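Everything below concerns the one structure shown next.
A single protein chain has been omitted from the complex, and every remaining protein chain is retained in its original position.
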Amino acid sequence: MSIWEYANPKKFMQTSAWALPWVAGLAAVSLGVGLVWGFFLTPDDYKQGSTVKIIFLHVPSAMMAINAWVMMLVASLIWLIRRHHVSALAAKAAAPVGLTFTAIALVTGAFWGQPMWGTWWAWDPRLTAFLILALFYLGYIALWEAVENPDTAADLTAVLCMVGSVFAVLSRYAVKFWNQGLHQDSTIMKVGEKDPIAPAYYLPLIVCIAGFVLLFVALVLARTRTEIRARRLQALLARERLA
Amino acid sequence: MELVVTDLAVERGGLTVLERLSFRLAAGEALILRGPNGVGKTTLLRTLAGLQPAVQGTISLPAESLTYGAHADGLKAVLTVRENLEFWAAIHGGGDVARAMADMNLTDLADRRAANLSAGQKRRLGLARLLVTGRPIWVLDEPTVSLDQASVALFGAVVRAHLTGGGMALLATHIDLGLPEARVLDLGPFRATSPQISSGRGFDEAFA
Amino acid sequence: MELVVTDLAVERGGLTVLERLSFRLAAGEALILRGPNGVGKTTLLRTLAGLQPAVQGTISLPAESLTYGAHADGLKAVLTVRENLEFWAAIHGGGDVARAMADMNLTDLADRRAANLSAGQKRRLGLARLLVTGRPIWVLDEPTVSLDQASVALFGAVVRAHLTGGGMALLATHIDLGLPEARVLDLGPFRATSPQISSGRGFDEAFA
Amino acid sequence: MIPDLGKYAVAVLSSYGLSVAMIVGLVLLSYVQGRRVKRQLADVEARQGKTDG
Amino acid sequence: MMSLLVRDLRLAFRAGGGFGLGLAFFLLVAVLVPLGVGPEGSTLAKIAPGILWVGALLACLLSLDRIFALDFEDGSLDLLATSPIPMEGVVAVKALAHWLVTGLALTLVSPVLGVLMNLPPAGFFWLVASLLAGTPALSVIGAFGAALTVGVKRGGLLLSLLVLPLYVPTLIFGAEVVKRGAQGAEVGTPLLLLAGITAGSVALLPFAAAAAIRVNLR
Partner (left out) sequence: MMSLLVRDLRLAFRAGGGFGLGLAFFLLVAVLVPLGVGPEGSTLAKIAPGILWVGALLACLLSLDRIFALDFEDGSLDLLATSPIPMEGVVAVKALAHWLVTGLALTLVSPVLGVLMNLPPAGFFWLVASLLAGTPALSVIGAFGAALTVGVKRGGLLLSLLVLPLYVPTLIFGAEVVKRGAQGAEVGTPLLLLAGITAGSVALLPFAAAAAIRVNLR
């Protein structure tokens, strides 16, 4: 059986109807556990004090903000190449989720920056790149909203997503070139090396990351289901008018 | 040269509006499309012009042989009559602008800006554009809107000359064009019966 | 109630296009304006509607008794049929929207956005607007453009009902409206003979 | 029961508060939209005599 | 008049209606200027009041041509002119609708942009206050400009050119309020002048704008 079968709306609706409660439940459990663990049961850092607790929201949301865009890019390419409606609608459904995660990363970062760097906002390259990412999300969503015909909108937003990805990467380099920055480098993926994050933070962080991933999947599934239904609703209404 | 349409279905706003449409048009022939408002005349003409894809069926015509005249004339208000025509002539490789103006009785207005033309004169200018493209197949959407009787007759004469020269014309209209030799095709019978969600056909069936 | 026009001259683009025009229209009467393209029908109607000043002559009609229906319908594409009509009804102090929709056969389309109407339905909506204004004098510029036969008949019936109720109508058109009881006024004879630079009459004479 | 957050209480609590609010808001919005569309679709399908998919 | 306001707001919030886009533009100016100028906090703090006011002004400007041009194109303006509502009322209502969807919205989000531009904390209150006092003038002056250019095809740029000089006093006093506020200095005089400009514009310009529209329609 080919993976493309899930691009069939009916098949997708069946499978997702079955999967959604599980994914949503797991997301709720892992997010609940991770956040409670992170908030109540972790010690204060000797340098950062209790602000270190922000990491459990900040890092997962920042990672998922980027991953959501990558997922939209892949879905857009699938739409452009194979013209499966479900993938176009999934890209549409993911955008507000990605935007929310971007906003969470920005807000938690801002609340972290205030005690750590003495400012809510600094034009650090990573922060700036995130702000630009938020703008790309906004533009993408606005284009979906503005174009009436759904297929036209799918084509246009897919093209925008591709071109936008190239420019988002370019912006990242430009911004790095422009300013060296305050924000610390990524360490989370370097576990094997020197293990710079203490296990007391590392474990709940992993749980939170898993929670955000599951939350993303659950939301995208649910929203894609809504988009498919909305699309069908629109078509049925149009048919009713014509008949 | 021939325009052959076989089993065509066309869509508008995601719904198939016309289907099972077949006809052929040979050199020197004209075909008038009729049908009530909203039956899909404009949609059909845009599909033939290649501006939108057909849902189904084939359209066979020689490449780059067709010119489309829509409700909007594609005229620039700040350019003069001559400048407007010269532009379209240059784009299509240089038709005879002076002759086209003479044919549509525009010579006196050659240096007037399109903005200062009356509605009828503007329409005549839009029709003169067809002549400078030098293309054999004319696909026209309600060409005589806002023309008075005299201008309608002028238009009829131009179409007849075009047909005599081996051209073809496909015209959608509600009113009489004064072209008795043209065949008439009523689009009513080709209305899509159970309109399908055309753009996502796999999509709809998946739910059925 | 009466509309009386005496020795009227109207201008467009700084030139007088019609002059010495007089007519009167009593309650229950309709007048159809005819004339070749560019004779000045639109200009005359806009002048009567008070959108531009007359060059000369007088127009007497009761205040706020007139509604103007132009080529453009004044519809918002993103509002539904009902929302569009409700807006104009509210502006004019609350006409009966449901009745207007019923009269123009729009009830089925009440919750459809104007953008998704066909050209003919859009025009019907534009005409339904006249009904909700509740005004007695209708001044309409080519009201049946893009309507098919059935809709033209519907329009004729609505106008006739309006006249029976004591209203008046002034209609400019090139084609047959199916209103045999209406008087016809050909504007050809009122064409301005030596077109004057109307906006500066003192100006013109000063140079003569 | 809230742990002692020291002088950073405002920062930490606002971060958690706003983030949770945004997540809950998005979930609620998705849920409400989903329910509304589902109901509308069911209405139309019932009207047109079709079964849900 | 109420129904006109409701309709204009409804149109603004429907798809493609333009609500939020003025906001987006304001945000973009606040993002682009640091990218151009450089990330130094102290420089940004110094220019923040001026740039934020210039950004608000440009954001207002961009949506001005919607005020009348759309209604002109689809014939609604002709019909409104023959309706029982006086043209002055139409202008006032449309300026109000414009202010609600741009000026007021800009005012509400401006603190966020203040953060981005590194505005000193003392300035935030005065930023909001000055925008609240000044943006109505921007909408009314803009409506006047839009009325002047309503007949011109794609008058957007001409409109900018006409309106920007008229915006100068508002801009100067508005930015001055924020600058003084950020430094903790006395803000009374410029704030009063700003409010005066707004009051004067709101009281008088609708008449001029209505006259301009009548001229453009004929």
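Just so it is clear, A, B, C, D and E label the chains in written order, and each chain counts residues from 1 on its own.
Operating definition for what follows: contacts are C-beta pairs under 8 Å (C-beta built on N, C-alpha and C of every residue); 3 or more make two chains touch, one makes a residue touch a chain.
From a predicted model like this one, the values you see are computed outputs, not experimental measurements.
Checked against the hidden chain, the listed residues A:37, A:120 or A:178 yield one contact partner: A:178. Remark: the omitted chain is touched by one listed residue; of A:135, A:205 or A:218 this is A:135. Think of the hidden chain as still there; on chain A it touches residues 132, 135-136, 138-139, 142-143, 146-147, 152, 155-156, 159-160, 162-164, 167-168, 170-171, 173-175, 177-178. Taking the complete complex into account, residues 16, 18, 21-22, 24-25, 28-29, 32-33, 35-38, 43, 46-47, 49-51, 53-54, 57-58, 62-63, 65-66, 69-70, 152-158, 160-161, 164-165, 167-168, 171-172, 175, 179 of chain E touch the chain not shown. The chain not displayed touches chain B at residues 46, 49-53, 64, 66-68, 70-76, 78-79, 83, 86-88, 90-93, 129.
By our rule, only the chains that are shown with their structure count from here on.
The most distant chain from chain E, with centres taken as the mean of CA atoms, is B. With angles rounded to a multiple of 5, the C-alpha fit of chain B against chain C returns 180 degrees of rotation.
Nearest to the overall CA centre, using the mean of each chain's CA atoms, is chain E. Separation between the centroids of chain B and chain E, computed from CA atoms only, is 45 Å. Spacing of chain C relative to chain E, judged by their CA centroids, is 37 angstrom.
With centres defined as mean CA coordinates, chain D is found 52 Å away from chain C. Contact of a single residue of chain C with at least two other chains is seen at positions 116. Contact of a single residue of chain A with at least two other chains is seen at positions 9-10, 148, 232, 238-239.
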